[in-house]
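First comes the structure, then the notes that go with it.
The complex is shown incomplete by one protein chain, all other protein chains being positioned as in the whole.
A and B label the chains in the order they appear, each numbered from 1.
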Amino acid sequence: MTGLATTAILAAQFLLLLGMGMAIVRMMRGPRAQDRVLAMDAMTIDGMLLLLTIGIRTGSILYVEAGLIIALLGFASTAAFAKFLLRGEVIE
Amino acid sequence: MTRWLPHPWFALWLLVAWLLLQQSLAAPTIVLGIMLALALSWSLGKLGLPRVRVRSLGTLLLLLVRVFADIVRANLAVAKIIVSPSPRHTSGFVSIPLEITSPYALALLACIITATPGTIWVSHDSLRRVLMLHVLDVVDEAALIDHIRQRYEQPLLRIFR
Partner (left out) sequence: MNVLAAVPGWVALVIGALVIAGALLACIGSAGLLRLDTFYRRVHAPTLGTTLGMYLVLAGTIVFFWAGEGRPALHVILIGVCVSITTPISLLLLARAALARDRREGTAGIPAADPPATGADGGE
């Protein structure tokens, strides 16, 4: 049963990588800047979930802490990009 | 009380987050956490934000459970639309008249609507009190307006009176 669970987590990692790949395709294809920022945000979230699954496979809590930081940094960058697209400046 | 602790909910959240990050309940950690929470909520008070008054904690918890159930349902619906061989093109903008005016109630409503897959808050006209949403799958516009006003707006009116 452990083997089955390990396979499931490996498959989950593959799915998350696939999700990141699809987000990268959308990021390169555009067509508008907002599409690229949206795709970057989705890619950050998928990457954060991927870190959590790596944490489960290695049994190291450090990956969870890294996930927390990525989640917060991803928000800050997306908010800054959105603000820039809205007004052309980040800090008014 | 009001002067030294202008935002008690914010201070409580800071303390809980601090204890979770430290992963310990030792006395020094708790004391330091309380000091941090008090100092930061005091400095937030200097910004002069309106105070949060939660009138009915029970309604708030009920609302959160309800939102969770709606999020699960909406997740399955949106996943079905995405994996269907030809995604339907019934998306559109929907305008909804609102009664609530409290900034915190509006902020919570914005979070609820945007966090639910399939609906996103686009703009709110505070003069005419009209909210504009974008909806991925508009099946019945009147039912959607009724859903938001009955299930979310009424509890929010009771919480932030």
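FYI, contacts are C-beta pairs under 8 Å (C-beta built on N, C-alpha and C of every residue); 3 or more make two chains touch, one makes a residue touch a chain.
Predicted model, so just to flag it, every value in this text is computed and none were measured.
Visitor: Out of B:Val54, B:Cys111 or B:Val139, which touches the unshown chain?
Guide: Missing-chain contact among the listed residues: B:Cys111.
Visitor: Could you please point out the chain B residues that touch the chain left off the display?
Guide: 17, 20-21, 23, 71-72, 75, 78-79, 82-83, 87, 89, 91, 93, 110-111, 113-123, 125-128, 130, 132, 134, 136
Visitor: If the missing chain were put back, which residues of chain A would it touch?
Guide: 1-2, 4-9, 11-13, 15-16, 18-20, 22-23, 25-26, 32, 34-35, 37-39, 41-43, 45-46, 48-49, 52-53, 55-59, 61, 64-65, 67-68, 71-72, 75, 78-79, 82-83, 85-86
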